[in-house]
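This report concerns only the one structure given below.
Removed from the display is one protein chain of the complex; every other protein chain stays in position.
Right after this comes chain A.
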Amino acid sequence: MAGVELLSDQGYRVDGRRASELRRVQCRLGVLGQADGSALLQLGNTRALAVVSGPHEIRGSKSKALHDRAVVNCQYSMATFSTAERKRRPHGDRKSIEMSLHLRQTFETAILTQLFPRSQIDIFVQILKSDGGNYCVCVNAATMALVDAGIPLQDYVCACSVGFVDETPLVDVCYAEEAAGGPVMAVALLPRSEQVAFLSLDSRLHEDHLSGVMKAATVACRDLHAVLSRIVKETLQEATAGE
């Protein structure tokens, strides 16, 4: 990798973190009053707003309805001002469509869809500020919005991206590390059962390193789970204390 040193000899990364350190997580539930569930989640400088509506009757053509479970509909969009270079289209380009598909696959595993036959659950995620790990932030934000909406889930879905530089897995990569072109693996985990809901790898990674990277990702997702569940508990405590 030319130019930038992603991991210094002292073991610090470009933004001053350690290899296994996550960025700061901030999250607020119920930011939008009209939606059934909403959450704003910020991981370092990446910020996403997730809105959940449903379960409700199928909109549009009724033929989409499934007789045994709910349809999960996802839409991913990026604000035109979210990246340093202005984006032309907020959604509908290939990357966004792929991202919507990945989100749908992730949440079809996690939501107990069999409880709501012939209905639909919408998940809309909007990236407001992008600094690497967009998929992961979207998954975490959507999980929080689903919790806010009270939709039954198998477990929290916690996602984290892991890069690999100098034989060391780097947890929760930022844009600079993502753009350097090394391998980046995105993992969505159901932390309690340690089941993998989604897994993707960009660029190549030697098979021998796979277990190490997976392990780092699992630990990071568990850490995230601890943070997210703490935030949910705090929010609920505040809500009940107010009554």
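Quick note on the criterion: a residue touches a chain if its C-beta (ideal position, glycine included) is under 8 Å from a C-beta of that chain, and two chains touch if they have at least 3 such contacts; residues count from 1.
By definition in this document, contacts and distances are computed from a predicted model.
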Candidate names "DNA-directed RNA polymerase subunit", "protein-serine/threonine phosphatase", "Ribosomal RNA-processing protein 42" or "Eukaryotic translation initiation factor 3 subunit L"; UniProt protein name, chain not shown: "Ribosomal RNA-processing protein 42"
Touch with the omitted chain, as defined above, among A:42, A:106 or A:130: A:42
Contact residue for the chain not shown (choose from A:124, A:156 or A:175): A:124
Touching residue (missing chain; options A:32, A:58, A:153 or A:227): A:32
Where the unshown chain meets chain A, residue by residue: 26, 28, 31-35, 38, 40, 42, 47, 49, 51, 53, 59, 75, 77, 79-81, 86, 90, 122, 124, 126, 128
